[in-house]
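Below you'll find the structure, written out as structure tokens, and then a few comments.
Apart from one protein chain that is not included, each protein chain of the complex appears where it belongs.
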Amino acid sequence: MPDVLRGVKIAATAVREVARGLNMTFRSMFEKPVTISYPEEKRPVRARFRGRHDLNRYENGLEKCIGCALCAAACPADAIFVEAGENTDEQRFSPGERYARVYEINMLRCIFCGYCEDACPTEAIVLGDNYELSFTDRRNAIYTKEMLLKPVPAGGQPTPQTTPPGVYTRSVPAMNNPSD
Amino acid sequence: MSKQVNLTIDNQAVTAAEGALIVDAAKKVGINIPVFCYHPKLEPAGMCRMCLVEIGRPVIDRATGAPVMEGGKPKLQFGPKLETSCTTPVSEGMVVITNSEKVKAARKDVVEFLLTSHPLDCPVCDKGGECPLQNLTLAHGPATSRFLFNEKNHNAKHVPLGDLIYLDRERCIQCGRCVRFQEKIAGDPVIGFYNRGRQMEIVTFSEPGFDSYFSGNTTDICPVGALTSADFRFGARPWEMKATASICTHCAVGCNLAFNVRREVGGKNGSPSKGGIVIKRALPRQNEAVNELWICDKGRFAYQYSESPTRLATPLVRKDGELTPASWDVALEYAAEGLLGESKPGQAKDLLVIGSGRLANEDLFTLRKLAEGAGGQAALYSQSGGGDLLAQVGAAPGTNLASLGKGSVILVVASDLHEEAPIWFLRVKQAAERGATLIVAAGRPTRLDRYAKYVIRYAYGEEAQIVAALGDSPRRAELVEAAKPAAAAKPAAAAKLVEAAKPAAAAKTVEAAKPAAAARLVEAAEAFGKAENALVFFGSDGLGQSGAQSVAQACAQLLAATRHVGRPNNGLIPVWGRANEQGGWELGLKAANLQTALQASTTAYIVAADPYGDDPSLPAPSFLVVQELFLTETARRADVVFPAQAFTERDGSFTSGERRVQRYYPATPALADCRPDYAISAELGQHLGLKLEGRSAAAIFAQIATEIPAYKGLTYRRLAETTNATAIGAAKDPRDAEERRCADLYYSGAGYENTQGLGVQLPLQTLSPALSKPAAAPAAQLSKTGLLAVPVTQLYDLGQTVLPSALLRQRIGEAWVGVNPADAAEAGIEAGAAPAAIVQVVLPGKPEWRAAARIDERTPRGVLLIPRSMGLPLNAPLPGASIRPVVRRDSQEAASQQPA
Partner (left out) sequence: MAEHILLRHRDIPNIDRLEVYRQQGGFEAFQKAVASLTPDAVTDIVKASGLRGRGGAGFPTGMKWSFTDRKNWPHYVVCNADESEPGTFKDREILTGNPFQLLEGVAIASYAVGARVAYIYLRGEFWPIARELDKRIAELEAAGLLGDKLFGTEYSLRIYTHLGAGAYICGEETALLESIEGKLGQPRLRPPFPPAVGLFGKPTVINNTETLANVPLILQRGAEWFRSFGTEKSPGVKIFSLSGCVNRPGNYELPLGTTFRELIMGRGGGIAYGHKIKAIMPAGNSSSLIVATDEALNTPMDYESVPKLGAQLGSASVIVIDDSVDIPWLINKTVHFFRHESCGKCTPCREGTYWMSQLTERIAAGHATAEDVALLKAVAGQIKGKCFCALGEFSIEAVLSGMDRFKDDFEAKVSSYE
């Protein structure tokens, strides 16, 4: 095979390859960028993402947490600390007799395993979407109950509430079918 | 030893005492039969049906009485039904099967039944984690529920049975342990079952509710979370707490405690904790020789004084007439200078050192060393006396109230045991119920009377004479002496000789006008003389220092004369008001007359005592150093105040009334700058130029063991030794989790097992001849003018160690004075008024005092009962008292508001 022919072939290949490459370049110039400009923009997390904990409330604003400390018992990192108190109808935080007077999570210790969520009998603690945990002081890593509690839903009352006697007598919501 | 019976449990050969229950026999060989209503300390009930087992008995041929044989083995007959192993005693040749499918199914069925009416609110239940129902459900229960959740009963969950105990009616499984405890063990049947079937519930029928000194124990034995104490309600989960062994400090019994502690952010009772260790609850720790499984409510709830926010935190030094905070160095320097005064270093001749029975052995020993080294005098702060006799006639090693029964005599002199030492009351009562002869000699009716075979009444002041009469000292002693050689050879003959000498003279020593009482006295004296074992308790009911001294002397002579000394289950037990008064006596401190002692000294160093609070008229020394927990009346007068550590913050040892040395351990870190008493004293001594050991309690105890003969050979390690030989239902190996879980069936609390020491009883010295010689009892010295005011003890008083407990404070009640109706009528006081009439009590030389009159026929004529530590300082019987009526302030106000 003559050399000229070979040279033309090479040149054609080069042009083709360059064109292909440029094609990719130009194409991606008009594509939507995959990066986002965090922190102005935030990417939504996956459904099962385990971020910072939230303490849930019932619709009327009462706290779901009953201070049972089963989350603290389940925690493999010993990150949760609970101190219970006793509810009265004049000063009610949660249904039933017991509520969490002190609820603290040390986020430096937490390994976000979600065992606390599994252990909770009232679905009070859930691992939420928040992953923005940074501290400049070790003490700030301890999240208190006030920081963890979700805001009072619309139509609800903040805690402590004054409630009618004999209504909120049970800590664990009644199940119609225990297999649920 | 009782007859032994051989039986087979699950193919294991078992030997058990005749009459033992199958459940206990099985426990001995490590077979745990699940129970709810059964408790080894209670009468069996057979209610819960959890302990059902298969029982086969050998068929007996009626003609020959021999077992019928079948194939070389005795033929067995199994009942058609399962039987309860907690009510069935073992019998010869019995075969018990506890692990067959039938038995397992029965357990599953019973648990399922129990759970149908149980709320299953374990997450919020205080028992969760140490709950027999939880444990047995996991071990034997069904995995799923077939009962519809919404068909469950809903009952009240917050029923206060009293100020101290709350009931959750839903959780109750109607096992009746609490009811049986109150009825059979405490003798205080203030709770019971009401209604029937599923509506059956626990109710209290006393006013105030659940009015018993032993109520807290029901929360321990409750196998579910139905009964909870107000102290621990929602306090913490059991697995979060650590247990520390301790000893109760409130009386001379020396109950073994366990404190459950944990780290907290917010403390309780308003005390800020901010991340410190706090005590969450006090539980009894099993010691079969001391408190078995029980403690009284004072021991359970009154520990809170150690956490009181009013505790002293820094040393105080008087500057310009005011007590102002100072550093330890400054305070110690200042105190040493003041105590030394003009004298040379190492000498402070006019120094009076006072320590009380609230201190540990180590503290009292250091105080004595300090006083001796400085050339001063050391005194034990005590309103009682006679402790020096106990080294000879005290309870001999091996004494255990639980082993007293038929053939034993217990004499209780001048003591309302129920108020002074509740656990001794409980154990004496049980000994009486087992058949021991109980003699109660008191100036007024006490609660123990109803269990006594002989109740002897005396006029206050005649205590010692009555005790002497019981011994019929002169003649009986002679006879016993005469019988001595015979006694060694032929005890029966000697006994006959003693019996023949009926103490007729005894009757003459009391008023001949009361033949029935005299006859009773003679009978009691006879019973005491003949008894195999005899224990004597003497207390402080209506006694002062000198009175107690002579009573103790009379008791010692009685015991010596009847030779009830030096053997186990014999001897004298003092009912001291403080935990370690016995230790003070053993370590060479003596109760002194403070009036004269303070007069004679110019400087004083008072530790853990409040003499000026108890008697403001005492002379004041020129320089006063006080070492205390609180700013007491005495501390207010001090020139230097040292803040000491509470017993929960340090270690040490106490010597109980039974002369048992027991060790306690630090449960919480020390408050602020407080130091242990022994360390402060040692440092003060160093500032005075003395060399005292103060590095650790253990080091001082080692010194005690070398210097004090009674403590010879004792070490902290020996005090910490345990043996489970006497423990009923204890885990065979406490390190084994499965064993612990099974022990929970009876204990259901974390603090019960005693793994930290049972203590050691001190040996007795040989009896001095002086005691064996009978001495005439001193005549009553009390003049008959006016009413006689006598001090009596009330368990919940206004003492520094009770008041800080918010729970007990509400049970104290108002100050009262006991008056006979006739005396009340003479003074013009209306009986039967509600609320009780307020009277002004006038005692010669005492401040005026107002109290509610308890007009009661049981108070003797001519006597005023004045409770100790309820506002009026009275340390000894005082004649010449009077009362007069006062219009109640509220009714006065009400009257003034009404238009004229």
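We just call them A and B in the order they show up, numbering each chain from 1.
The definition used in the following text is that a contact is a pair of C-beta atoms (placed from the backbone, for glycine too) under 8 Å apart; a residue touches a chain by one contact, two chains touch by 3 or more.
Model, not experiment: these values are computed from the prediction.
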item	value
For the chain not depicted, the shown chains it touches	B
Chain not shown: contacting residue from B:200, B:313 or B:770	B:200
Hidden-chain contact residue, picked from the options B:47, B:379, B:448 or B:843	B:47
Touching residues on chain B - with respect to the absent chain	44-50, 52, 80-82, 87, 106, 109-110, 112-114, 116-117, 146-148, 151, 153, 173-174, 192-193, 195-200
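The definition used in the following text is that only the chains that are shown with their structure count from here on.
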item	value
Between chain A and chain B, centroid-to-centroid distance (C-alpha), Å	54
Interface residues, chain A side, partner chain B - complex	66-70, 72-73, 81, 83-86, 96-98, 101-102, 104, 121-122, 169-172, 174-179
Complex interface listing, chain B residues touching chain A	119-121, 123-124, 128, 144-145, 149-150, 154, 157-158, 233-237, 239-240, 264-266
